[in-house]
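Removed from the display is one protein chain of the complex; every other protein chain stays in position.
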Amino acid sequence: MNIGILLKEGPYNHQASDTAYKFAEAAIAKGHKIDAVFLYNDGVTNVTKLGDPPQDDRNIAARWSELAQKNDFKVLACIAASKRRGINDDVLIEGSEITGLGTLTDIAIRNDRLLTFGD
Amino acid sequence: MLHTINKSPFENNTFVTCVRFLQPGDPVLFIEDGVYAVQAGNRFGALIQSVLKKNNPVYALKPDLDARGISAIAEGVKSVDYAGFVDLVEEHQVNSWL
Partner (left out) sequence: MDTDIKKIMHVMRRAPHGSIYTYEGLEMILIMAAYEQDLSLAFIGDGVYALKKNQDTAGIGIKGFSRTFMALEGYDVEKLYVDRQSLEERGLTEDDLVVDVEVMEASEIGRLMTEQDVVIHH
């Protein structure tokens, strides 16, 4: 099964990013393909490398970066939502890109599922 | 269609709203703070039972139950791990009630 994920909430404030990550991990473990993770609303702040959480906490951005690169998908931040929130190419983690809502539409069209996680 | 609910029913009416739109046979999966709905003995027990009676299977995400110290869950509710969540998604299109 090919799966797209839409993540609408930023990291840490809400569990959404954690659930999306755990779901993606489990789907990959079962042999499914994560096509892309698309970030919208405050979700775009999941891909800034400027975050520096305490050592004993998870690093959400780094975790997404690793999962995406290892499994050949991209974490895509919506350009309009990113501009509003000060996310640009300079702060992006590896494995992420800024793109338009047209890409989300393509993701919705070409996958078997589009799952939303958010608040 | 799989319906996921991630809000505590004590703070937010998402569960109550979702029930009005549920079609017979549609499974419901509680995740994140949504899992408080299925704790045994709470005031949502009757609503959970009415959903089950209409042939709608009810699931709760076990890691979220564990994280919140919920061990006793309402009769008829099944707990699933993330792999079980993936299985449900494989069987159904998804409607995430944010």
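The letters A and B name the chains in turn, as written, and every chain counts its residues from 1.
Keep this in mind: a contact is a pair of C-beta atoms (placed from the backbone, for glycine too) under 8 Å apart; a residue touches a chain by one contact, two chains touch by 3 or more.
This is a predicted model, so every value here is computed, not measured.
Not every partner is drawn; the one left out touches subunit A at residues 6, 8, 40-41, 80-81, 100-102, 104-105, 108-110, 114, 116, 118.
In the full complex, subunit B makes contact with the omitted chain through residues 1, 13, 17, 20-23, 26, 93-98.
Everything that follows uses one rule, which is that only the chains that are shown with their structure count from here on.
Mean C-alpha positions place subunit A and subunit B at a centre distance of 25 Å. Across the complex, subunit A is touched by residues 6, 31-33, 63, 81-83, 85-87, 89-90, 93-94, 96, 98 of subunit B. Interface of subunit A with subunit B (complex): residues 1, 3, 8, 15-16, 19, 22-23, 25-27, 29-30, 32, 113-119.
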